[in-house]
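These notes concern the structure reproduced below.
Here the complex is missing one protein chain, while the rest keep their positions.
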Amino acid sequence: MAKIIVDVMPKPEILDPQGKAITGSLARLGYSGLSVRQGKRFEIEVDGEITPERLEQATQAADSLLANTTIENYVVRVDQ
Amino acid sequence: MRVGVVTFPGSLDDVDARRAVTLTGGEAVSLWHASDSLQGVDAVILPGGFSYGDYLRCGAIARFSPVMAEVIKAAHAGLPVLGICNGFQVLCEAHLLPGALIRSDRRTFYCKDQDLRVESTDTVWSNAFTPGQQINIIIKHGEGNYQADAETVKMLEDENRVVFRYINGNPNGSLHDIAGITNERGNVVGLMPHPEHNVDPVTAPTRDGIGFFESLARYLGALASRTQGGTA
Partner (left out) sequence: MSVDTVANAKATPQVQQPWAELGLKADEYESIKQILGRRPTSCELAMYSVMWSEHCSYKSSKVHLARFGQLEKTTPRGPLLAGIGEQAGVVDVGQGWAVTFKAESHNHPSYVEPYQGAATGVGGIVRDILAMGARPVASMDSLRFGKLDAPDTARVLPGIVAGVGGYGNCLGLPNIGGEVVFDDCYYGNPLVNALSVGVLRHEDLHLAFARGTGNKVILYGATTGGDGIGGASVLASETFDADGPAKRPSVQVGDPFMEKLLIECTLELFQAGIINGIQDLGAAGISCATSELASAGDGGMHIDLDLVPLRDNTLTPEEILMSESQERMACVVEPANLGKFFEICAKWEVLATVIGEVTEGDRLIIDWHGETVVDVDPHTVAHEGPVYQRPLTRPAWQDTLIADSTDKLPRPQTGIELADQFLAVVTSPNQADKSWVTDQYDRYVRGNTALAQPQDSGMLRIDEATGLGVALATDANARFTMLDPFVGAELSLCEAYRNVAVTGAEPVAITDCLNFGSPEDPEVMWQFSQAIDGLIKGCQALGTPVTGGNVSFYNRTGEVNIMPTPLVGMLGVIDDVRQRVKAGFRAEGDLIALVGPATPGTGGIDGSAWAQVVHGHLGGKPPQPDYAAEQGLAKLMIQAAKDKLLASAHDLSDGGLAVALAESAILGGLGAQVALAGDDFEELFNERPARALLSFDPEKRDVLTSLANAHGLSLQVIGRVTSIEEISVAGSFSVSLVDLTRAWRNTIPAALGIGGQD
């Protein structure tokens, strides 16, 4: 089945406590010089072909529900 | 004073909010998330809890429930709305209040008797306090860290729309120690602390939550006499 992927990330300027914790944890494990931000990935299964209309539909879903655009950015793409 | 308390799937403190309304002399009206009627209430409380499991983001799914469409409409028309904890998160998701609440900097759920300062008494829900008054209200949340862009925070501060601020320690990392804010008009207030818990000395360390309900009663009283005055 065809899939659309929506990646949601906290905006760069917004604090990401979870990412910060993971970064600290990695450093303690010896993985220095890595900086993590934690986001979400949504996999949306689509009936039939992925058309521009479908993509537009997913974008609207991302904008209204999947992401909170006050604090998060999103990217909509087709799963390859 | 008829106060509607909304129950979403996963609401938890709706019982407590209804009890607080009744204890302070009001009539509590249960509002169901799937209904599009506010039953003519004088005010609405969005209670604490984990609406829809808080699975997408806190309050994100509840915001699209039928009852919220009515709450949003009524809030714009001036209906008093109080969002407590999860209710505050719903109000932000619904854009009735600016900003967002993210995971607390300590990254755990945190339940505490929290000191607050009342920063603004110019709202429907805080007019019975005195400006600068120190109160103690229960907090209990994992995602109460208030975040907004610098411009929004400046606007809130400049317009005296930070209603409650954490003092003697910030429990969650929120910007400017913000515990609660209001909209421009002062009828919509959202805060992370739980005033509905602080109404009975047997079950809470203080009764400082009563002021919220007294504020509403005062406002509604004034509104009624103004309306009567207008028609006389």
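For reference, chains read A and B in written order, and residue numbers begin at 1 within each chain.
Note that contacts are C-beta pairs under 8 Å (C-beta built on N, C-alpha and C of every residue); 3 or more make two chains touch, one makes a residue touch a chain.
These numbers come from a predicted model, not from an experiment.
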For this session: Identify the residue among B:Asp115, B:Asp149 or B:Asp200 that touches the chain left out of the display.
Result: B:Asp200
Problem set entry | Given B:Phe50, B:Tyr166 or B:Tyr219, the one touching the chain that is not displayed | B:Phe50
Exercise. Touching the left-out chain: which of B:Arg19, B:Arg117 or B:Arg165?
Worked result: B:Arg19
Seminar exercise, completed: Touch rule applied to chain B and the missing chain gives residues 9-10, 12-13, 15-16, 19, 48-50, 52-55, 106-112, 138, 140, 194, 196-197, 200, 202-204
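Definition applied: only the chains that are shown with their structure count from here on.
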Exercise. Roughly how many whole angstrom separate the Cα centroids of chain A and chain B?
Worked result: 30
For this session: Please give the residue numbers of chain B that touch chain A in the complex, ascending.
Result: 56-57, 60-61, 64, 92-93, 98-100, 102-105, 107, 145, 147-149, 173
For this session: Could you pull out which chain A residues touch chain B in their complex?
Result: 10, 13-18, 21, 65-66, 68, 70-71
